[in-house]
Every structure is written in C-alpha cells, then in structure tokens.
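One structure, as structure tokens, below. Some questions next.
Omission of a single protein chain aside, the complex is shown with its protein chains in their original locations.
Every chain is named by a letter (A and B) in the order it is written, and numbering of its residues begins at 1.
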Amino acid sequence: MSDVLLKLAGVHTHIGAYHILHGVELLVPRGQLTMLLGRNGAGKTTTLRTIMGLWHASQGSIRFGERDVTLLATPEIASLGIAYVPESMGIFSDLSVKENMLLAARSARRVSQIDDARLKWIFSLFPAVEKFWNHPAGKLSGGQKQMLAVARAIVEPRELLIVDEPSKGLAPAIINNMIDAFAELKATGTTILLVEQNINFAKRLGDSVAVMDNGRVVHAGSMQALADDEELQHQLLGLAI
Amino acid sequence: MYDPLFLVIASEARQSSGHGLPRFARNDKSLMNRLDFDWKPLALVPLLAVGVLPFIGSGSTWLTLTVAGLAMGMIIFIIASGLTLIFGLMDVLNFGHGVFIALGAFVATTVLGLMADWTGSPELWRNLLAVFAAMLVAMAVSGAVGLAFERFIVRPVYGQHLKQILITMGGMIIGEELIKVIWGPQQIALPLPEALRGSLLLGDSAIEKYRVLAVLVGAAVFALLAWTLSRTKIGLLIRAGVQDREMVEALGYRIRRLFVGVFVVGSALAGLGGVMWGLYQQNVVPQMGAQVNVLIFIVIIIGGLGSTGGALMGALLVGLMANYTGFLLPKVALFSNIALMVGILLWRPQGVYPVANR
Partner (left out) sequence: MLSRILSNDFPRSRVLTVLLLLVLLALAATPFVFPGVKALNVAAKVLVFIVLVASFDLLLGFTGIVSFAHTMFFGIGAYGIAVATTRLGPTWEALALGLLCALLLSLLLALLVGLFSLRVRAIFFAMITLAVASAFLTLASQLSDITGGEDGLTFKVPELLSPSFELMEQPLLGVTLDGRLLCYYLLFAAALLLFLTMLRIVNSPFGRVLQAIRENEFRAEAIGYRVVVYRTLSSVLSALFACVAGAMLALWLRYNGPDTSLSFEVMMDVLLIVVIGGMGTIYGAAIGSVLFLVAQSYLQDLLRLGSEAAVSLPWLAALLSPDRWLLWLGVLFVLSVYFFPTGVVGRLRARAAGAKA
C-alpha cells in the first residue's frame, strides 16, 4: 500500500475560456488530514471539482491509489471510494434528512440496511441529524445543513473524504463541533483533503498542508513545519497561524 | 415550497419506520411535517369545483360535469406526468411528446379492431380485457419508440435547449407523417366497447361509465408513480436528480442510465394517455399529438416543471375548467386554459410547485 493516496501532477483546468489551474502538483498522504489553503480565487474549489471529475483537466494526471482517474466520469470516481462535500453542501432540500442519508448510502436499499453502529456514531457527532431525521432537509439551519453534508459523506466508510470549506458561515461554537467531528473522523484512519479558511482547523487537525495561489500549489509540506515558521506563514497567507 | 404529496406519504412512512430508531418515531411531536407543506394550490381544485356550483345551478349537471372534468384531467395527467418528469430529471424539453400520444391512440385502433369480438361482447370483463390489452400494447410500442427517440433524437443534443426544441419538433413531424403512412391520413373512429358505453344513473345525474374508468386508471397511475417516487430508491434517485443532478453523480450514481429509463416510461405513459384520449373522443386523427401537446404544456407550466403533484393539480384544473366553461360559456371555452395559465403564472411565476433548482 503506497503512502500517497491521491496524486495530482501538472493538472491544468480550463473553464470555458478561463485558464484556472496552471499545473497543480498535489500529494495527499494516506491516513492523514491534508489542508488545502489559499486566498479566495486561488483555485482550491476548482482543484477539488477537477479531482471529482465535475470539471475535466485539460492537461496532467490525477491518480487515486493505483488508478488513473483523470478522465473518468464523476459517478465512477465517486464509486472508487471518494466522498465529496461541496462548498454549496449539495443538500437535497426537498428530501428529508433521512432520505439524504439513504441516498448517500450506496449499498442500502432501505434505511434499515444502513449500518446501525455507524449511524449511532454519526448521531453522536452531529445530534441535529438525528433530531431532524424526518424533516425536509431544506428546513435546517446553515450549520445543521453543513453537518448533514458531512454526515452524508461518512454514512458509509470511504477511503478519501474531500471537503470544501465545511465551516463557511458557521458560528464559532458550531465550528468547534465540526473540528471535534473531524478529529474523530481522522482517528478512524480516513484520509481527508480539506479546504478551509479557518485557521483553527489547520492548527488542530492538519498533518500536511498545501498552499495554493493563482492556480498553482506554491508550498507543500508538513503542518508542523509551517506552524513553526512565522515568516513563511506571513508570506504565504498574509497572517500568522 | 415543498411538494406536499411526498411529504404526506413520507410522514405516513415515519409511523411505520422499522429502523432501530424508535425514539422519535413515537416522540416527535412536531407538527412541522403536517402543517409545513404548501396546501394552497391543493385547495384550487375543490375551490373551482365548489365555486362554479352556483353558476351551474343544478346539482346533477354539476356532478356530470365534474366527473367529466376529472376524467379528462386524469387522462391529461397521465400524459403530462411523463413529460414533467423527463424535463425535471433530464432537463430535456420534448416538444415532440405528442407523437407518443398519437402513436398509442392509433395502436389502440388496430388492437381493438383485431379484438372486435371482445369489444362487441356485452360482458364487461371481456371489454375491459380488450381495453387493457390495447393499453399494454400501446405502452409497449410507445416505450420502444421512446427508446429510439431518446437514443437518436434527444441524446445528441443534451444540454442544448434550443436544439432540443427544434429537433423534437422535427421528430414529431416525422412521427406524424409516419403515422399517416402506416394508418392513412384520415381520422379513424375508436368506438367504446359495448359494456363501457352509456351512463350510470346517480339520482338525477348521468355519469358516463367510461369516465369513471378513466378516473380509476388515472388514480392508479398516480398512486403507482407516487409510491415509486417516495418509497423506492430509484424514486429517491429521480427526486434527488430533479433537484441536483450533479450531486447525485458525485454520490456515485450513474444517473445517465436512469435517464433512458425515465424517458421510456414517460413515453409509455404518453401512449397510455393516447389510448384513453382516443377512447374519450371516440376517434383519432394524426394531428392529435400536436393538439394535445399544447394542452400538456399548459398543464406542466401551471404545475411547475418537474413536479408530479403539480402536474396532477394542473391537469385536474384544466380538465375541470374545460368542462365548466364548455357548459357555461362555450365561446370562451378554448381560451379558458390560457386564462387559467396566465392567472396561475401571475400568482406564482414558476408554476404552483416549482422544483428547487433550475
């Protein structure tokens, strides 16, 4: 089993006439939580979407484990064991919370077929999911929707979790909840690629870090090294972690 | 605005949910589910029916007209449901949906013609079997043609609305002409089987037997659709796909495969509707596809593109309106549908139950 679960090499992405990614090089080590940092517009979301096949790379390669997934269609990529939580959460507001979860559980035809223990664990991480089980997902507050989005991604064990700004727009107390949840998730050995602006996430959870700017990865290394180097932090992110 | 029919069914399911989570199944006292759905459009149908009563005067006439309206509405719903699902899920505008209607109707003429001794028989069960046979064959043929239509006409233009409109219209013209080649360009009579003719007498009102059958079949189709959509995983996929196709793919489902299935089912439903429409009018013409097309569009515009519940509302409203105005103000009858559509759009520009995305 190789150390690196996901590898991007020289990935370029064009959206219409716009050249967004200019040769992204990214390594996501297995079993660790990799933070993808960068200013707004640096290309983080585009990178995630390209990995998921929602946008196709015009150049370069993406390897997941042993497989080259650069040109695969989104459903195929997802069924290889990658769960994706988009920036917009992708909640089906007309469906109930239960139905949202059922949909994410690919192997279950009915709710009763979802692993009980796992569901209980998810409820302990995100009590709101249990509380609003039968309610339309659209009725949840922003923070609760975020939790549902993450809950959905973990309803079945996956090899890689790709999460885009899970704390966006959340109140600080709830963010702490979210961080705790990710810490528990990390403890189960899931590999996580996390895009976040919130520094606390980085400090508490990050093992590796990659910083993007202008469609390129401009720095990659361990979180510890970055946390120790204040000058580097200023240079890359404009502030201290 | 949440499509209430699924919430209603979902809340029923809540009571019987067997998963080891009994706490909230019994303790959840929140009335959110019950009151939270959008009941206003549901009230339109009874409002119309009741509101028109004083104008009609006689209760028995009202009953006849209402049943006629409901029957017509149900038939229209059968046809419209397929189209609205296809649009909602696949974002495909099939302006040629009418061709399946006509095809179904014409196939029925052939089948019933072949089974003339069964339709001529005074025994109800024989008649019903003949009609159901015609329905099945019509659905099969329409479904098969739908498969070809999706593959050769629609698939190459996924995502391009303008081209879809043009090509599907072209497809309808081709279909209509081919019907003329096979069955001839003139109108063909489609008489009702013996035992289905005539009316039942309920007090003073005469209720045509066939209309009762139409309402029953329509209700059955609706029930089946509603059950599939709300209780099965495929139905879940369809409902989710209507909302956010991309996310369903990101969850690992090859939704494109589902498209073909939905298209075929939608076309088959149109074929079924065609049979029923043909029997309702007791004749079929090759242009009937184009004629009913406009009506169907009005219905799904009223209902909201992508919403099955909305299609039912719209269809019933259109059916009732056509019959009431036909009786009260015949001159206006033809425009009643347009007026209804404009009225609804002024109230809710996206139809009564618009689907969230798009």
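As a convention for this text, a contact is a pair of C-beta atoms (placed from the backbone, for glycine too) under 8 Å apart; a residue touches a chain by one contact, two chains touch by 3 or more.
Since the structure is predicted, the reported quantities are computational estimates derived from the model, not experimental observations.
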Visible partners of the omitted chain are B
Out of B:Leu112, B:Ile301, B:Leu316 or B:Val355, which residue would touch the omitted chain in the full complex?
B:Ile301
Looking at B:Ala290, B:Met321 or B:Val352, which residue reaches the missing chain?
B:Ala290
Taking the full complex into account, find the residue in B:Gly143, B:Gly171 or B:Gly274 that is in contact with the omitted chain.
B:Gly171
Which positions on subunit B touch the chain that was left off?
93, 95, 153, 156-157, 161-163, 165-167, 169-171, 173-174, 177-178, 180-181, 185, 290, 293-294, 297-298, 301, 305, 331, 334-335, 337-338, 341, 345, 349-350
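FYI, only the chains that are shown with their structure count from here on.
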Which of the residues in subunit B end up touching subunit A in this complex?
2-3, 6-7, 10-11, 14, 17-21, 24, 28, 30, 32-33, 36, 233, 236-237, 239-240, 243-244, 246-255, 355-356
Contacting residues of subunit A [partner subunit B, same complex]:
52, 54, 73-76, 78-79, 84, 86, 90, 92-96, 99, 102-104, 106, 109-112, 114, 116, 119, 130-131, 133-136, 138-139, 152
